[in-house]
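One chain of protein is taken out of this complex; the other chains stay put.
Labels for the chains are A, B and C, by order of writing; each one numbers its residues from 1.
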Amino acid sequence: MLRIGMLTSGGDCQALNAAMRGVYKAVTNNSKEPVEFYGFLDGYKGLINSNFKLLTSQDFKGLMTKGGTFLGTSRTPFKLIDEPDEKGRNKVECMKQTYYKLQLNCLVMLGGNGSTKTAGRLAEEGLNVITLPKTIDNDLWGTDMTFGFQTAVEVATRAIDEIHTTASSHSRVFIVEIMGHKVGWLPLNAGMAGGADVILLPEIPYDIDKVAQAIQERNERGDRFTIIAVAEGAISKEDAALTKKQYKKKLAKSPYPSIAYQVAAEIYEKTGMEVRVTVPGHTQRGGAPCPYDRVFATRLGAEAGRYILKGEYGFMVGYRNREMVKVPLEEVAGKLKTVDPDADIIKQAKLVGISFGD
Amino acid sequence: MLRIGMLTSGGDCQALNAAMRGVYKAVTNNSKEPVEFYGFLDGYKGLINSNFKLLTSQDFKGLMTKGGTFLGTSRTPFKLIDEPDEKGRNKVECMKQTYYKLQLNCLVMLGGNGSTKTAGRLAEEGLNVITLPKTIDNDLWGTDMTFGFQTAVEVATRAIDEIHTTASSHSRVFIVEIMGHKVGWLPLNAGMAGGADVILLPEIPYDIDKVAQAIQERNERGDRFTIIAVAEGAISKEDAALTKKQYKKKLAKSPYPSIAYQVAAEIYEKTGMEVRVTVPGHTQRGGAPCPYDRVFATRLGAEAGRYILKGEYGFMVGYRNREMVKVPLEEVAGKLKTVDPDADIIKQAKLVGISFGD
Amino acid sequence: MLRIGMLTSGGDCQALNAAMRGVYKAVTNNSKEPVEFYGFLDGYKGLINSNFKLLTSQDFKGLMTKGGTFLGTSRTPFKLIDEPDEKGRNKVECMKQTYYKLQLNCLVMLGGNGSTKTAGRLAEEGLNVITLPKTIDNDLWGTDMTFGFQTAVEVATRAIDEIHTTASSHSRVFIVEIMGHKVGWLPLNAGMAGGADVILLPEIPYDIDKVAQAIQERNERGDRFTIIAVAEGAISKEDAALTKKQYKKKLAKSPYPSIAYQVAAEIYEKTGMEVRVTVPGHTQRGGAPCPYDRVFATRLGAEAGRYILKGEYGFMVGYRNREMVKVPLEEVAGKLKTVDPDADIIKQAKLVGISFGD
Partner (left out) sequence: MLRIGMLTSGGDCQALNAAMRGVYKAVTNNSKEPVEFYGFLDGYKGLINSNFKLLTSQDFKGLMTKGGTFLGTSRTPFKLIDEPDEKGRNKVECMKQTYYKLQLNCLVMLGGNGSTKTAGRLAEEGLNVITLPKTIDNDLWGTDMTFGFQTAVEVATRAIDEIHTTASSHSRVFIVEIMGHKVGWLPLNAGMAGGADVILLPEIPYDIDKVAQAIQERNERGDRFTIIAVAEGAISKEDAALTKKQYKKKLAKSPYPSIAYQVAAEIYEKTGMEVRVTVPGHTQRGGAPCPYDRVFATRLGAEAGRYILKGEYGFMVGYRNREMVKVPLEEVAGKLKTVDPDADIIKQAKLVGISFGD
C-alpha cells in the first residue's frame, strides 16, 4: 500500500487543483500497489490538527479548469513553526504524529517560498517530502517558472487592457496596482503585455520626477493618457535609502491604503493631471488557470508522481532550461528570484520606450 | 448636403464606438444627398470650442469591438452650463455658434442623464438634437436598457467569479465594490450572476447586523466564505436617515476610501472574520463591448440614422417593451430609473437566498 | 413533505445548471415542509427508466458558472413517445409510474420546443408539470427570451471576431456556420455583433448572385475581405421553392457536409475568390453561461420555485415584456418563434449595410 499525503499552503493560486490532479493520476494510474491519498485541509493546519479526508477519483473530476484549491489553504509562517499552536502543542511534533499515524510514504506540498522552508524542516525531521512550486509571483528560487504566474499575468493584463480603452477616452493618468510585494515579475510582464508606459517595481526604486517627466513627454507627443503599472512593493529612491525599520515606520503613518495611491498623489502634485487608481487585488489569484499553467502544473504533478513511484523524495520539482529537475529544498527556501535591473527583459522594455522611473 | 455633428459626453462606456458606427453607416449608406460627419472632440467641450474633425469611413473601421470612444469625452455639468467657460464665453452660445457655423442639420449626442439634460437645453435653443442612451448604470429614464450596461455586468461578474475561487480556498469574507453611486442595477445583476451571498444597493439601506447574521448563517451551514457585492453608493439604514447634507459631512470625515472599506470594518467588528476588499473600479467601463451591447448599440445607431434621414429630431432613441421608441428629452432629463425594492427581480433574488441586509 | 422531480431534455445548453440551482434554492429556502428533490438522469429516459438520484445541497454547489447539465440529457422525440421503448414498455405509462411511485408533487422540465410538447402530454395525463424555456436558438413560442441564447451568441460572435483578424490579413471570403436549423435568431445576432457583411438565415432565402454582388461591392470599395454568417438552415431561393420532400432528397445527395460548404463553392464559382469555412459547432452549446443567462436562468428558476410553493402547475415560466409570466403548455408546443423578415432588427441590419442575400 502506498499512502500519500497532500496539502496546499500559503496564498492560493490558479492551477493548484490541476497540479494535484496530475500527482493523483500519475500515481494511481501507474502504481503496482494500492494507493491511498490523504488531503490535509487548509494547509499545514490540517497536518498539525490531523484534519484530512481520504481522497477518491471523484474529488479530482473537473479540476483542470477550477481555480483555487479544493483542499483549502492557510498561511503557517515558518518563524512561528517552533512556537506552540493554539492548543499549546509543538506544531512540528503534531505534523510528525499525523504523518506517522497515517503511515504515509510521503507528503506532497504545493507552496511558495515560506511553505517550502517548512517542508524543508519536515524533511530534516525525517519525513519524505516532495514540493511543487506554486506562486503567482514566480519568485521561487531554483525554478524558471511557477504555476499560477502566467494566469495572474493574464488577469492583471486584462485589467490594464480594460483601463486602456477608458483611459484613451479621457485625458488622464491611470495607475493599476499589481500584486508583488518583494518581486516584480508579475507587474513587469503584465505591464509590458498591457502596453503600460511606466512600470514601477520593487527591484528598481523610482524617482517621481522621472515618472512625471515620462508623462509630460507623452503629453508633448500628443498622447492623451499615461498608464502606469505599479507593483504593490514599488518604492521610491528616497524610501529605498531608509533602513527596513525606518521604512516600516513611515508606511505605518502613511495616509494611503497602498503605494498606488501615494504615487497617484505624487503625480497629481507634480503634473496637475487627473489620476485614477485601480486595484485588481485578489482577482489576480482567481479564475480558471490559463492553458499554459494547466499544462505546466499537470507536467509538474506527473513528474512528482513519477518520483513517488520510484521512492525518491526530499526536493522540489522545478523547471530549468526546459527540463523538469529536482531542486534541493534547502536551495529553494529563504531565497527569492528577483528581477535583475540589468536583465535583458528590462533592457528590451526600455528599448520600446517603457520608463521604470529610474 | 446633410451635415451631422456627433459627440460623446460623460463617463465613457463600452459600445459608444459601435453606436456611432451604426449612425454613420445608416446615414451614409442610405442618404440620397452627400453626407458630412463632424466629430466633436472630448464631449461638449469640442462643441463649445469648435474642436472637431471631419470623419471618414476610415474612422469607423474596426470600431465594433473597440471599447471607449474614439472622439474622446469629458464631463460638462449641466449646472455649470450657464456659467461662462474658461475664456469667459457663454457656453451655450458657443455651442450654437459652432453648430450654425458648420451648417449642421443635426447633432447626435451619446450620453447619460446629465448630458441628455444639456442636449435638451440645446433643443430648446432650436438645435436639432438626437441622443442615444449611454451608461453602464442603466439608470436612464424612458428606456428599458442602455448600452454599456451588459458589458459592465460582465466585467463586474468576472471579478466576483475570480474572487470566488480564491474565497473558497480560504475562510474569509470578500467584498467586491461595484460601480453605482445612486442606482444599483449593475451591482444587483453582477451580484446575482456572480452568486454573491449579500448585495448592498443604494436603494435598499442595509442593517449591518443583518449582514453579519447572513454571514454567520452561512458559517453555520458549513459554507467557509461569504461574498458581498457592494454598490459604490450603498448606505446603512442609519446614514439613510440623515439629511443629504449631514451624510456628505459624515462621508468627508470618513477614514475609508470608499464604502466597501467601511462595510469591511463593520463586518470585522461584528464577526471577527478576515475581510478582503476588491475594487475593480474603472475596468467596469472598459474592454470590448459584449455581443449584446454591440447589437443593441448598432440598432440604436441605425434607428437614429433612420430618423436623421427622415428629418425627425428632438428626442432620445430608447428601447421599451422590445421596441425602439422616441423618448422626449424632457422626459429623460433629471430623472433616474432606480431599483424598486419591491421589484420582481429583488423578490427572486431573495427567494434564492440572497440577503440585501434589510 | 414536498417531493419534486427535475430533468433536462434535448440538446444541452448553458445555464441549465443555474436554472436548476434557482429552483432548488427557492424551494428549499422557503418551503415550510421538508423537501426532497429527485434528479432524473439523461432527460425523459431517466423518468421512463426510473433512473434518478436524490439531490442534496452539495449537488448544487458551484453550478452557477458551470455549462452543460449535471443531470445529463438526451433527446426523446415526441413523435416516438407513443411507441414502446427498447424494452417494449409504453413510455408514457413508465413515466407516470415513476412519478407516482416517488409520490412527486410535481415535475420540473427544462427543455425546448419538442421537450415541452412531451411535458404537455404528461400534463394532459394528470401530472403536475412546470417547464423552463431552454434553448440556444431562442425559438420558443410564448417567451421573449430563452436561457442559453445569449451565451451561444457570445461563443458564435467570438468565432467571428477571431476570424475577423485573420480575414483582414488575407484577401478572402470567410464563412462562419452558426447553429440554427429552422430559426435564425442566433446567426442574426452573432452576425450583427461580429460585424458580418452578409448573414444568411433560414427565414430569408438567399440569391447567390446577391451574395456575390455584396462581396464585389466590398472589393470595389477597397475592403479586402468579406465575412458571411451562415445559419445551418440557410436556404437558397431556388431550394426554398422545392417541396420539403424534394429538398430533403436534394440534401441527401449533396456532396457538402453542410450548407456553409455549399455556399462556399457557389461563391468561389461566382467570384473566383478564395473562401474559407469555419464551423464552431457544438462549442456554441458549451462553456460557462454569460452573466445575462445566469441572472435570467436564476430568475426563471426562482419563479418556478415560487409557483411550486403555491402549488400552481401546468405551464412554462416565460418572459414577456419584461415580466415573468405563466405560458400554457399547449401554447408553446409545436410552435416556433421565427425571425420575421420585416422585423425592425432586420431593417436596422440592412440600414447599416448588412446583406441578407435577398
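The criterion applied here is as follows: contacts are C-beta pairs under 8 Å (C-beta built on N, C-alpha and C of every residue); 3 or more make two chains touch, one makes a residue touch a chain.
Worth saying up front: this structure is predicted, and the values here are computed from it rather than measured.
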Chains in view touching the one left out: A, C
Touching residue (missing chain; options C:Lys66, C:Lys91 or C:Arg218): C:Lys66
From C:Lys91, C:Lys117 or C:His164, residue that would touch the chain that is not displayed: C:His164
Residues in chain A touching the chain absent from view: 21-22, 25-26, 29-30, 64-65, 144, 150, 153-154, 157, 161, 164, 189-190, 192-195, 290-292, 294-295, 298-299, 301-303, 305-306, 321-324, 344-345, 347-349, 351-353
Those residues of chain C which, in the complete complex, touch the missing chain: 8, 12, 14, 16, 42, 66-69, 72-74, 155, 158-159, 161-171, 174, 224, 257, 261, 276-288
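Here is the rule we go by: only the chains that are shown with their structure count from here on.
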Both-way neighbours, i.e. chains that touch chain C and touch chain B: none
Residues of chain C whose C-beta touches two or more other chains: none
